[in-house]
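Let me begin by handing over the structure; questions about it come next.
Note that one protein chain of the assembly has been removed; the remaining protein chains are unaltered in position.
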(Lines give C-alpha, C1' and ligand atoms only; values in the text may rest on other atoms or scores of the structure.)
Protein backbone atom coordinates (compact mmCIF):
# COMPACT_ATOMS: atom_id res chain seq x y z
CA UNK A 1 0.00 0.00 0.00
CA UNK A 2 2.95 2.25 0.71
CA UNK A 3 4.12 1.74 -2.84
CA UNK A 4 0.69 2.63 -4.21
CA UNK A 5 0.56 5.85 -2.14
CA UNK A 6 4.01 6.83 -3.38
CA UNK A 7 3.02 6.03 -6.94
CA UNK A 8 -0.17 8.13 -6.72
CA UNK A 9 1.86 11.00 -5.28
CA UNK A 10 4.24 10.84 -8.25
CA UNK A 11 1.37 10.63 -10.72
CA UNK A 12 -0.24 13.65 -9.05
CA UNK A 13 2.93 15.67 -9.41
CA UNK A 14 3.30 14.61 -13.03
CA UNK A 15 -0.30 15.51 -13.85
CA UNK A 16 -0.24 18.55 -11.50
CA UNK A 17 -3.31 17.30 -9.69
CA UNK A 18 -3.93 16.44 -6.01
CA UNK A 19 -3.82 12.72 -5.12
CA UNK A 20 -7.62 12.52 -4.76
CA UNK A 21 -7.97 13.67 -8.37
CA UNK A 22 -5.53 11.01 -9.58
CA UNK A 23 -7.63 8.29 -7.95
CA UNK A 24 -10.81 9.77 -9.44
CA UNK A 25 -9.18 9.99 -12.86
CA UNK A 26 -8.34 6.27 -12.83
CA UNK A 27 -11.85 5.37 -11.67
CA UNK A 28 -13.29 7.55 -14.45
CA UNK A 29 -10.97 6.08 -17.10
CA UNK A 30 -11.96 2.53 -16.11
CA UNK A 31 -15.68 3.45 -16.12
CA UNK A 32 -15.41 5.06 -19.58
CA UNK A 33 -13.45 2.07 -20.92
CA UNK A 34 -16.05 -0.37 -19.55
CA UNK A 35 -18.82 1.51 -21.39
CA UNK A 36 -16.86 1.18 -24.64
CA UNK A 37 -16.01 -2.49 -24.12
CA UNK A 38 -19.60 -3.45 -23.32
CA UNK A 39 -20.99 -1.77 -26.42
CA UNK A 40 -18.24 -3.32 -28.56
CA UNK A 41 -18.95 -6.79 -27.16
CA UNK A 42 -22.66 -6.34 -27.95
CA UNK A 43 -21.57 -6.01 -31.59
CA UNK A 44 -19.40 -9.16 -31.52
CA UNK A 45 -16.06 -7.38 -31.59
CA UNK A 46 -13.08 -9.59 -30.81
CA UNK A 47 -10.92 -8.99 -27.72
CA UNK A 48 -8.57 -6.66 -29.56
CA UNK A 49 -11.39 -4.61 -31.08
CA UNK A 50 -13.13 -4.33 -27.70
CA UNK A 51 -9.89 -3.16 -26.10
CA UNK A 52 -9.38 -0.48 -28.78
CA UNK A 53 -12.97 0.76 -28.48
CA UNK A 54 -12.53 0.85 -24.69
CA UNK A 55 -9.33 2.87 -25.10
CA UNK A 56 -10.98 5.21 -27.62
CA UNK A 57 -13.87 5.86 -25.22
CA UNK A 58 -11.56 6.49 -22.26
CA UNK A 59 -8.85 8.61 -23.90
CA UNK A 60 -10.48 9.77 -27.16
CA UNK A 61 -11.87 13.02 -25.81
CA UNK A 62 -8.58 14.08 -24.23
CA UNK A 63 -6.71 13.08 -27.39
CA UNK A 64 -8.90 15.32 -29.60
CA UNK A 65 -8.47 18.15 -27.07
CA UNK A 66 -4.67 17.78 -26.97
CA UNK A 67 -4.40 17.70 -30.78
CA UNK A 68 -6.51 20.87 -31.04
CA UNK A 69 -4.35 22.55 -28.38
CA UNK A 70 -1.25 21.58 -30.38
CA UNK A 71 0.04 19.11 -27.75
CA UNK A 72 0.99 15.45 -27.99
CA UNK A 73 -1.87 13.30 -26.60
CA UNK A 74 -1.52 12.96 -22.81
CA UNK A 75 -1.47 9.14 -22.81
CA UNK A 76 1.65 8.90 -25.01
CA UNK A 77 4.01 9.32 -22.06
CA UNK A 78 2.13 7.29 -19.46
CA UNK A 79 1.32 3.57 -19.59
CA UNK A 80 -1.36 3.93 -16.94
CA UNK A 81 -4.22 4.44 -19.33
CA UNK A 82 -3.33 1.18 -21.08
CA UNK A 83 -3.50 -0.65 -17.73
CA UNK A 84 -6.80 1.03 -16.80
CA UNK A 85 -8.29 -0.28 -20.01
CA UNK A 86 -6.86 -3.77 -19.43
CA UNK A 87 -8.40 -3.71 -15.95
CA UNK A 88 -11.71 -2.66 -17.54
CA UNK A 89 -11.50 -5.71 -19.86
CA UNK A 90 -11.13 -7.99 -16.81
CA UNK A 91 -14.07 -6.24 -15.12
CA UNK A 92 -16.34 -6.78 -18.12
CA UNK A 93 -15.28 -10.43 -18.46
CA UNK A 94 -16.02 -11.05 -14.77
CA UNK A 95 -19.21 -8.97 -14.60
CA UNK A 96 -21.03 -11.49 -16.76
CA UNK A 97 -21.30 -13.85 -13.80
CA UNK A 98 -22.85 -11.31 -11.45
CA UNK A 99 -26.07 -9.40 -11.32
CA UNK A 100 -26.05 -6.85 -14.10
CA UNK A 101 -28.55 -4.42 -12.63
CA UNK A 102 -26.59 -3.43 -9.52
CA UNK A 103 -23.37 -3.06 -11.45
CA UNK A 104 -25.07 -0.69 -13.85
CA UNK A 105 -25.90 1.80 -11.12
CA UNK A 106 -22.35 1.63 -9.80
CA UNK A 107 -21.03 2.08 -13.32
CA UNK A 108 -23.28 5.07 -13.93
CA UNK A 109 -21.90 6.72 -10.78
CA UNK A 110 -18.27 6.03 -11.75
CA UNK A 111 -18.91 7.24 -15.30
CA UNK A 112 -20.49 10.45 -14.03
CA UNK A 113 -17.64 11.13 -11.59
CA UNK A 114 -15.19 10.53 -14.42
CA UNK A 115 -17.12 12.90 -16.68
CA UNK A 116 -17.02 15.67 -14.07
CA UNK A 117 -13.26 15.32 -13.61
CA UNK A 118 -12.41 14.93 -17.31
CA UNK A 119 -14.41 18.08 -18.00
CA UNK A 120 -12.50 19.95 -15.29
CA UNK A 121 -9.11 18.75 -16.57
CA UNK A 122 -10.04 19.89 -20.09
CA UNK A 123 -11.12 23.36 -18.95
CA UNK A 124 -8.06 23.82 -16.74
CA UNK A 125 -5.57 22.64 -19.38
CA UNK A 126 -7.05 24.95 -22.04
CA UNK A 127 -7.04 27.97 -19.72
CA UNK A 128 -3.38 27.27 -18.89
CA UNK A 129 -2.56 27.38 -22.61
CA UNK A 130 -3.93 30.95 -22.75
CA UNK A 131 -7.10 30.31 -24.78
CA UNK A 132 -10.31 32.29 -24.03
CA UNK A 133 -12.71 31.00 -21.36
CA UNK A 134 -15.49 30.04 -23.79
CA UNK A 135 -12.94 27.95 -25.70
CA UNK A 136 -11.89 26.27 -22.42
CA UNK A 137 -15.52 25.37 -21.70
CA UNK A 138 -15.85 23.79 -25.16
CA UNK A 139 -12.59 21.88 -24.66
CA UNK A 140 -13.85 20.59 -21.30
CA UNK A 141 -16.95 19.35 -23.07
CA UNK A 142 -14.87 17.69 -25.82
CA UNK A 143 -12.67 16.03 -23.18
CA UNK A 144 -15.72 14.61 -21.42
CA UNK A 145 -17.94 13.73 -24.36
CA UNK A 146 -15.51 13.23 -27.29
CA UNK A 147 -14.58 9.68 -26.30
CA UNK A 148 -18.21 8.60 -26.42
CA UNK A 149 -18.63 10.09 -29.90
CA UNK A 150 -15.53 8.26 -31.14
CA UNK A 151 -16.82 5.02 -29.57
CA UNK A 152 -20.14 5.37 -31.41
CA UNK A 153 -18.40 6.10 -34.73
CA UNK A 154 -16.31 2.92 -34.28
CA UNK A 155 -19.32 0.73 -33.49
CA UNK A 156 -21.13 2.39 -36.44
CA UNK A 157 -23.98 3.98 -34.47
CA UNK A 158 -25.26 7.55 -34.38
CA UNK A 159 -23.51 9.16 -31.38
CA UNK A 160 -25.75 8.69 -28.32
CA UNK A 161 -25.12 12.15 -26.90
CA UNK A 162 -26.54 13.78 -30.04
CA UNK A 163 -29.90 12.14 -29.51
CA UNK A 164 -30.61 11.18 -25.96
CA UNK A 165 -28.52 12.07 -22.99
CA UNK A 166 -28.03 15.24 -20.99
CA UNK A 167 -24.30 14.73 -21.03
CA UNK A 168 -22.49 17.51 -22.82
CA UNK A 169 -24.86 20.09 -21.36
CA UNK A 170 -23.83 19.04 -17.83
CA UNK A 171 -20.19 19.53 -18.91
CA UNK A 172 -20.89 22.99 -20.25
CA UNK A 173 -22.68 24.09 -17.07
CA UNK A 174 -19.87 22.65 -14.92
CA UNK A 175 -17.35 24.53 -17.06
CA UNK A 176 -19.28 27.80 -16.80
CA UNK A 177 -19.42 27.47 -12.99
CA UNK A 178 -15.67 26.79 -12.86
CA UNK A 179 -14.55 29.76 -14.97
CA UNK A 180 -17.10 32.04 -13.25
CA UNK A 181 -15.81 30.93 -9.83
CA UNK A 182 -12.22 31.68 -10.87
CA UNK A 183 -13.33 35.03 -12.33
CA UNK A 184 -14.95 36.22 -9.09
CA UNK A 185 -11.84 35.12 -7.17
CA UNK A 186 -13.08 31.97 -5.41
CA UNK A 187 -10.57 29.46 -4.06
CA UNK A 188 -9.46 27.15 -6.94
CA UNK A 189 -10.02 23.87 -5.07
CA UNK A 190 -13.46 24.92 -3.88
CA UNK A 191 -14.45 26.05 -7.38
CA UNK A 192 -13.21 22.77 -8.87
CA UNK A 193 -15.22 20.77 -6.32
CA UNK A 194 -18.31 22.89 -6.99
CA UNK A 195 -17.94 22.39 -10.75
CA UNK A 196 -17.75 18.60 -10.29
CA UNK A 197 -20.79 18.59 -8.01
CA UNK A 198 -22.78 20.57 -10.61
CA UNK A 199 -21.92 18.09 -13.39
CA UNK A 200 -22.73 15.06 -11.21
CA UNK A 201 -25.96 16.60 -9.88
CA UNK A 202 -27.28 17.55 -13.33
CA UNK A 203 -26.51 14.17 -14.82
CA UNK A 204 -28.05 12.28 -11.88
CA UNK A 205 -31.19 14.45 -11.91
CA UNK A 206 -31.49 14.02 -15.68
CA UNK A 207 -31.28 10.24 -15.22
CA UNK A 208 -33.77 10.10 -12.34
CA UNK A 209 -36.36 12.44 -13.84
CA UNK A 210 -35.77 11.35 -17.47
CA UNK A 211 -34.85 14.83 -18.65
CA UNK A 212 -34.24 15.10 -22.37
CA UNK A 213 -33.47 17.97 -24.65
CA UNK A 214 -36.26 18.60 -27.18
CA UNK A 215 -35.77 17.02 -30.60
CA UNK A 216 -34.84 19.46 -33.38
CA UNK A 217 -37.63 19.59 -35.98
CA UNK A 218 -36.87 20.99 -39.43
CA UNK A 219 -39.62 19.88 -41.81
CA UNK A 220 -43.26 19.47 -40.83
CA UNK B 1 -24.81 49.87 -38.62
CA UNK B 2 -21.71 51.86 -37.89
CA UNK B 3 -20.78 49.35 -35.21
CA UNK B 4 -21.25 46.44 -37.63
CA UNK B 5 -19.03 48.10 -40.26
CA UNK B 6 -16.32 48.70 -37.68
CA UNK B 7 -16.63 45.12 -36.45
CA UNK B 8 -16.36 43.69 -39.99
CA UNK B 9 -13.29 45.86 -40.57
CA UNK B 10 -11.64 44.46 -37.43
CA UNK B 11 -12.57 40.89 -38.40
CA UNK B 12 -11.11 41.48 -41.86
CA UNK B 13 -7.83 42.67 -40.38
CA UNK B 14 -7.73 39.72 -37.99
CA UNK B 15 -8.42 37.24 -40.79
CA UNK B 16 -6.33 39.23 -43.30
CA UNK B 17 -9.23 39.35 -45.71
CA UNK B 18 -11.10 42.26 -47.35
CA UNK B 19 -14.46 43.19 -45.74
CA UNK B 20 -16.46 41.66 -48.61
CA UNK B 21 -14.79 38.31 -47.89
CA UNK B 22 -15.69 38.50 -44.20
CA UNK B 23 -19.36 38.98 -45.05
CA UNK B 24 -19.20 36.09 -47.54
CA UNK B 25 -17.49 33.89 -44.96
CA UNK B 26 -20.30 34.41 -42.45
CA UNK B 27 -22.94 33.74 -45.10
CA UNK B 28 -21.09 30.57 -46.08
CA UNK B 29 -20.67 29.43 -42.46
CA UNK B 30 -24.41 29.89 -41.80
CA UNK B 31 -25.32 28.04 -45.01
CA UNK B 32 -23.00 25.12 -44.15
CA UNK B 33 -24.37 24.99 -40.58
CA UNK B 34 -27.96 24.95 -41.87
CA UNK B 35 -27.19 21.95 -44.10
CA UNK B 36 -25.82 20.08 -41.07
CA UNK B 37 -28.71 21.05 -38.78
CA UNK B 38 -31.36 20.02 -41.31
CA UNK B 39 -29.82 16.58 -41.87
CA UNK B 40 -29.42 16.11 -38.10
CA UNK B 41 -33.04 17.06 -37.48
CA UNK B 42 -34.16 14.55 -40.11
CA UNK B 43 -32.53 11.88 -37.88
CA UNK B 44 -34.27 13.09 -34.71
CA UNK B 45 -31.20 14.64 -33.10
CA UNK B 46 -31.94 16.83 -30.09
CA UNK B 47 -31.14 20.57 -30.11
CA UNK B 48 -27.66 20.06 -28.76
CA UNK B 49 -26.82 17.32 -31.26
CA UNK B 50 -28.16 19.38 -34.15
CA UNK B 51 -26.03 22.34 -33.03
CA UNK B 52 -22.89 20.19 -32.87
CA UNK B 53 -23.53 18.67 -36.31
CA UNK B 54 -24.12 22.19 -37.65
CA UNK B 55 -20.83 23.34 -36.13
CA UNK B 56 -18.99 20.29 -37.46
CA UNK B 57 -20.31 20.95 -40.98
CA UNK B 58 -19.40 24.64 -40.86
CA UNK B 59 -15.96 24.49 -39.22
CA UNK B 60 -14.93 20.82 -39.60
CA UNK B 61 -13.09 21.25 -42.89
CA UNK B 62 -11.06 24.21 -41.67
CA UNK B 63 -10.32 22.38 -38.41
CA UNK B 64 -8.90 19.34 -40.23
CA UNK B 65 -6.85 21.70 -42.44
CA UNK B 66 -5.45 23.64 -39.48
CA UNK B 67 -4.52 20.46 -37.58
CA UNK B 68 -2.70 19.12 -40.67
CA UNK B 69 -0.90 22.46 -41.07
CA UNK B 70 0.15 22.25 -37.40
CA UNK B 71 -1.99 25.24 -36.30
CA UNK B 72 -4.65 25.57 -33.64
CA UNK B 73 -8.11 25.44 -35.27
CA UNK B 74 -9.12 28.92 -36.48
CA UNK B 75 -12.40 29.05 -34.49
CA UNK B 76 -10.65 28.67 -31.11
CA UNK B 77 -9.90 32.39 -30.83
CA UNK B 78 -13.09 33.78 -32.33
CA UNK B 79 -16.63 33.35 -30.98
CA UNK B 80 -18.17 34.34 -34.28
CA UNK B 81 -18.47 30.83 -35.64
CA UNK B 82 -20.47 29.82 -32.56
CA UNK B 83 -22.89 32.69 -33.19
CA UNK B 84 -23.17 31.87 -36.90
CA UNK B 85 -24.25 28.36 -35.96
CA UNK B 86 -26.71 29.65 -33.35
CA UNK B 87 -28.16 31.93 -36.04
CA UNK B 88 -28.42 28.90 -38.35
CA UNK B 89 -30.40 27.05 -35.64
CA UNK B 90 -32.89 29.94 -35.51
CA UNK B 91 -33.12 29.94 -39.32
CA UNK B 92 -33.93 26.22 -39.44
CA UNK B 93 -36.48 26.53 -36.63
CA UNK B 94 -38.21 29.39 -38.48
CA UNK B 95 -37.92 27.91 -41.97
CA UNK B 96 -40.44 25.22 -41.08
CA UNK B 97 -43.26 27.72 -41.41
CA UNK B 98 -42.34 28.92 -44.87
CA UNK B 99 -42.22 27.40 -48.29
CA UNK B 100 -39.35 24.94 -48.37
CA UNK B 101 -38.73 24.94 -52.11
CA UNK B 102 -37.73 28.58 -52.49
CA UNK B 103 -35.49 28.48 -49.44
CA UNK B 104 -33.66 25.50 -50.89
CA UNK B 105 -32.54 27.44 -53.96
CA UNK B 106 -31.39 30.33 -51.79
CA UNK B 107 -29.56 27.89 -49.51
CA UNK B 108 -27.88 26.19 -52.45
CA UNK B 109 -26.56 29.57 -53.64
CA UNK B 110 -25.28 30.52 -50.17
CA UNK B 111 -23.72 27.09 -49.72
CA UNK B 112 -21.97 27.36 -53.09
CA UNK B 113 -20.65 30.85 -52.39
CA UNK B 114 -19.37 29.61 -49.02
CA UNK B 115 -17.70 26.63 -50.68
CA UNK B 116 -15.89 28.88 -53.16
CA UNK B 117 -14.58 31.14 -50.40
CA UNK B 118 -13.66 28.35 -47.95
CA UNK B 119 -11.71 26.68 -50.76
CA UNK B 120 -9.86 29.93 -51.46
CA UNK B 121 -9.05 30.53 -47.77
CA UNK B 122 -7.68 26.97 -47.49
CA UNK B 123 -5.47 27.35 -50.58
CA UNK B 124 -4.19 30.76 -49.51
CA UNK B 125 -3.44 29.72 -45.90
CA UNK B 126 -1.53 26.61 -47.02
CA UNK B 127 0.54 28.56 -49.58
CA UNK B 128 1.41 31.09 -46.86
CA UNK B 129 2.74 28.23 -44.69
CA UNK B 130 5.20 27.35 -47.48
CA UNK B 131 3.70 24.06 -48.62
CA UNK B 132 3.76 23.09 -52.34
CA UNK B 133 0.94 24.27 -54.62
CA UNK B 134 -0.58 20.81 -55.16
CA UNK B 135 -0.78 20.46 -51.36
CA UNK B 136 -2.49 23.87 -51.13
CA UNK B 137 -5.10 22.73 -53.69
CA UNK B 138 -5.80 19.60 -51.63
CA UNK B 139 -6.07 21.67 -48.44
CA UNK B 140 -8.53 24.02 -50.17
CA UNK B 141 -10.60 21.00 -51.09
CA UNK B 142 -10.44 19.65 -47.51
CA UNK B 143 -11.48 23.08 -46.16
CA UNK B 144 -14.50 23.15 -48.47
CA UNK B 145 -15.59 19.52 -48.39
CA UNK B 146 -14.23 18.15 -45.06
CA UNK B 147 -17.09 19.57 -42.98
CA UNK B 148 -19.65 17.70 -45.08
CA UNK B 149 -17.75 14.43 -44.65
CA UNK B 150 -17.62 14.92 -40.87
CA UNK B 151 -21.36 15.73 -40.86
CA UNK B 152 -22.15 12.49 -42.72
CA UNK B 153 -19.95 10.43 -40.36
CA UNK B 154 -21.83 11.92 -37.37
CA UNK B 155 -25.27 11.19 -38.83
CA UNK B 156 -24.01 7.70 -39.76
CA UNK B 157 -24.38 7.97 -43.54
CA UNK B 158 -21.91 7.36 -46.35
CA UNK B 159 -20.43 10.79 -47.18
CA UNK B 160 -22.56 12.36 -49.91
CA UNK B 161 -19.64 13.83 -51.83
CA UNK B 162 -18.16 10.35 -52.36
CA UNK B 163 -21.23 9.23 -54.25
CA UNK B 164 -23.19 12.00 -55.82
CA UNK B 165 -22.18 15.60 -56.01
CA UNK B 166 -19.67 17.50 -58.13
CA UNK B 167 -18.39 19.30 -55.08
CA UNK B 168 -14.76 18.56 -54.37
CA UNK B 169 -13.98 18.61 -58.10
CA UNK B 170 -15.23 22.21 -58.31
CA UNK B 171 -12.89 23.04 -55.39
CA UNK B 172 -9.93 21.43 -57.12
CA UNK B 173 -10.53 23.31 -60.38
CA UNK B 174 -10.99 26.58 -58.48
CA UNK B 175 -7.73 25.91 -56.64
CA UNK B 176 -5.86 25.11 -59.86
CA UNK B 177 -7.09 28.36 -61.44
CA UNK B 178 -6.00 30.33 -58.36
CA UNK B 179 -2.44 28.96 -58.14
CA UNK B 180 -2.06 29.16 -61.93
CA UNK B 181 -3.21 32.80 -61.88
CA UNK B 182 -0.67 33.63 -59.15
CA UNK B 183 2.04 31.72 -61.05
CA UNK B 184 1.56 33.73 -64.28
CA UNK B 185 1.59 36.94 -62.22
CA UNK B 186 -2.09 37.97 -62.30
CA UNK B 187 -3.42 40.42 -59.74
CA UNK B 188 -4.25 38.52 -56.49
CA UNK B 189 -7.76 39.93 -56.04
CA UNK B 190 -8.68 39.27 -59.67
CA UNK B 191 -7.35 35.69 -59.45
CA UNK B 192 -9.25 35.09 -56.20
CA UNK B 193 -12.48 36.38 -57.77
CA UNK B 194 -11.91 34.24 -60.88
CA UNK B 195 -11.30 31.16 -58.70
CA UNK B 196 -14.58 31.73 -56.84
CA UNK B 197 -16.50 32.25 -60.08
CA UNK B 198 -15.10 28.95 -61.45
CA UNK B 199 -16.20 27.02 -58.32
CA UNK B 200 -19.67 28.59 -58.33
CA UNK B 201 -20.13 28.13 -62.09
CA UNK B 202 -19.11 24.45 -62.07
CA UNK B 203 -21.33 23.61 -59.12
CA UNK B 204 -24.33 25.47 -60.58
CA UNK B 205 -23.88 23.86 -64.01
CA UNK B 206 -23.53 20.44 -62.37
CA UNK B 207 -26.79 21.03 -60.49
CA UNK B 208 -28.71 22.33 -63.52
CA UNK B 209 -27.52 19.68 -65.99
CA UNK B 210 -27.37 16.84 -63.44
CA UNK B 211 -23.68 16.19 -64.02
CA UNK B 212 -22.31 13.26 -62.09
CA UNK B 213 -18.95 11.58 -61.98
CA UNK B 214 -19.11 7.99 -63.26
CA UNK B 215 -19.46 5.29 -60.62
CA UNK B 216 -16.30 3.26 -59.98
CA UNK B 217 -16.85 -0.35 -60.99
CA UNK B 218 -14.50 -3.01 -59.68
CA UNK B 219 -16.09 -6.43 -60.14
CA UNK B 220 -18.29 -7.35 -63.08
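By letter and in written order, the chains are A and B; residue numbering begins at 1 in each of them.
Note that in this section contacts are C-beta pairs under 8 Å (C-beta built on N, C-alpha and C of every residue); 3 or more make two chains touch, one makes a residue touch a chain.
This one's a predicted model, so the numbers in the text were calculated from it and none came from an experiment.
Participant: Would you indicate which residue among A:31, A:58 or A:92 is in contact with the undisplayed chain?
Facilitator: In the complete complex, the chain left out is touched by residue A:92.
Participant: Can you tell me which of A:27, A:109, A:133 or A:155 touches the chain that was removed from the display?
Facilitator: For the chain that is not drawn, the touching residue is A:155.
Participant: On chain B, where is the contact patch with the chain that was removed from view?
Facilitator: Its contact residues with the unshown chain are 67-70, 131-132, 134-135, 149, 153, 156-159, 161-164, 168-169, 212-220.
Participant: For review purposes, identify every residue of chain A that touches the missing chain, sorted by number.
Facilitator: Residues of chain A in contact with the hidden chain: 37-38, 40-50, 52-53, 63, 67, 70-73, 76-77, 79, 82, 89, 92-93, 95-96, 100, 153-156.
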